Each structure stands twice: as structure tokens, then as C-alpha cells.
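All protein chains but one are shown in place.
Labels for the chains are A and B, by order of writing; each one numbers its residues from 1.
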Amino acid sequence: MSDKLAVQQVLAHYVRAHDRRDGATMAALFTPQARVTIFYNNPPHGEPELLGELVGREAIAQATAHMMKPHPARGWSHNATDGLIVDIDGDRATVDAQFMVFTVLGDAKPASGWPAGAAGAMGTITPIESGYYTQKLVRVEGQWLIESLRVRHNLPMAF
Amino acid sequence: MSDKLAVQQVLAHYVRAHDRRDGATMAALFTPQARVTIFYNNPPHGEPELLGELVGREAIAQATAHMMKPHPARGWSHNATDGLIVDIDGDRATVDAQFMVFTVLGDAKPASGWPAGAAGAMGTITPIESGYYTQKLVRVEGQWLIESLRVRHNLPMAF
Partner (left out) sequence: MSDKLAVQQVLAHYVRAHDRRDGATMAALFTPQARVTIFYNNPPHGEPELLGELVGREAIAQATAHMMKPHPARGWSHNATDGLIVDIDGDRATVDAQFMVFTVLGDAKPASGWPAGAAGAMGTITPIESGYYTQKLVRVEGQWLIESLRVRHNLPMAF
């Protein structure tokens, strides 16, 4: 696999681990001492405001599994990324991506079945987050790992 | 063109054929005996539930042209894919992608023109589907074709 493909696909695994709330898989994408910093971007002209920081795989795993809201019954999330800018220099790389998170909530199927005339997907999808990921990656024993991740949200966050 | 680019672009042609309800173009992306299986993913922890299966180009063409709702006047759909994971091994490849489908419905322009002060796009865009595509591809006489496609929906589907 080309370096470019390998580097891009770290992000593809990241979003799946995010949506599964899978802390162990997420942590394994990072170096042991990786740092995640989370900002509110305060558009259009403000200074980014630091909201939080995570250091190390254990903290990243915990935040993935427990800091995000658990999915309700028939609920899921979809973390979509676009507009990747990839820069590779030997064993180091930067990936800058735009992201959006959607919540997905299925309707409960009535005991009598879907109503007459119902067709297609039953439920709602709502965009809830938009922002930018900046990943710095390093190749360790042939595998690309995230050394730092900067998340900049375009919406303010309440905790 | 690199294999990786060629393999990825099958998906880019797939989504355009989907949005145009173009059965002939869609069928030509698949091998003659291709199989499409459609599941409800039943998040977060359920077993995927088989909703339907299509075998062969004729069935795929018919489903593309007639099984999906036709677009109304001023209506369209936008099938967006993200987070591709591509694996190529000789003449075989797998592409795993996240997808979302949006319906796009334009407003009717009043005979007197758009209202004073109206600016920008006039209409509504609604996310209706979210899920995962897993394509197995095979290279036949230099062209990458889809041999199997597994669609997993994150929302339940009524028929």
C-alpha cells in the first residue's frame, strides 16, 4: 500500500472507532504518548478557545468510550470527513480534514408493522458537529500512528 | 491511472448512477453475476438483518431504475461517500465506505419571481439514509467491476 493511502486510512479507521464508541480500537491508532487538543474555533474571526486536552492512550480510550454520549436504542452516529490535505515527509505526515458528525435515530417499528404507504428509511438524521481535524502522524515499525490530533469545532460546546 | 484511483472511482460512478436512477450505467459497474445484499445494521449492538438481495445485472438495473423512489419535479438525490478503506490484492480489491443519502427538493419559482430579498439556494435538503457499503471488486480485462456489494443501513427500512 502506498504511504498516502496508508496515511489517509488512519482517518477512515478513526471515524469508525468514533462511531462505534470503541475506545480500544481508537487508542491503538495513536502513539502511547499522543496528545488530543479540542478547540472551539469561534468563527468567523475569533481566536480558537481551548476546551480540553487528552494525553495518552488510556485517556483517549476512556474519552471515546465514555465522554461521548452513548448511542440510544436504534441510534448511531456518522462521522463524515472530506477535503483531506495530506503532506508526507519521510516517516512523518500531516493530514488536515474537515469533519461533520450526524446523529442517526431509527424509528421503532410498530407491532403492527410500518404504516401503509411507508417506504424507505424510517428515522431521522441530524447534523450536530462541524469542524477540522489536524493529525500529525509518525511511522513506527512500518505503521502510521497519530502523534497529535487537534480538533477545532465550528460550534461552541457545552459539557 | 493507478489501481487505487481506478478502484475508488468505481464508487464515484456508482453514486452518480444511483442519483440519476440510471439502471444501465449502474449495471455496467457490476460483473454479470454480481450479488447485492442489503441489511439493516440495527445499531448499536444488534445483528444485521437481511432486507433483500439482488443477483445479476438485470436485477440491479431494474432496482436502480424502479425500486428507488423516482425524483419529483425539481427533485434530486445526493449520495455522499466518505471514509474509504481500500485494499488491493492483484486483480481483487475491497472498498469499504460510509455513505449518506440526501434528498434535494427545489422550490417552484413563483410566476412573479423569487420574493424580494430572497438570496441563495431555494429549496430543502434532507439527510435520509446513512450506512456502509462494502464492495468486492475484480479486474476483468483491465476493468474493475463490482462482484459483490453489501449495503448496511443504519436506519430501518420500510417497503
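Structural remarks
Operating definition for what follows: a contact is a pair of C-beta atoms (placed from the backbone, for glycine too) under 8 Å apart; a residue touches a chain by one contact, two chains touch by 3 or more.
Note that the structure is a prediction, hence the values are computed from the model and not measured.
Although one chain is not displayed, chain B still touches it through residues 1-2, 5, 9, 11-13, 15-16, 20-21, 70-71, 74-76, 78-82, 102, 104, 106-107, 109, 114-115, 118-123, 125-127. Residues 4, 41-44, 69, 80, 82-88, 98, 100, 127-130, 153-159 of chain A touch the missing chain (whole complex, contact as defined above).
Criterion: only the chains that are shown with their structure count from here on.
Rounded to whole angstrom units, the spacing between the C-alpha centres of chain A and chain B is 23.
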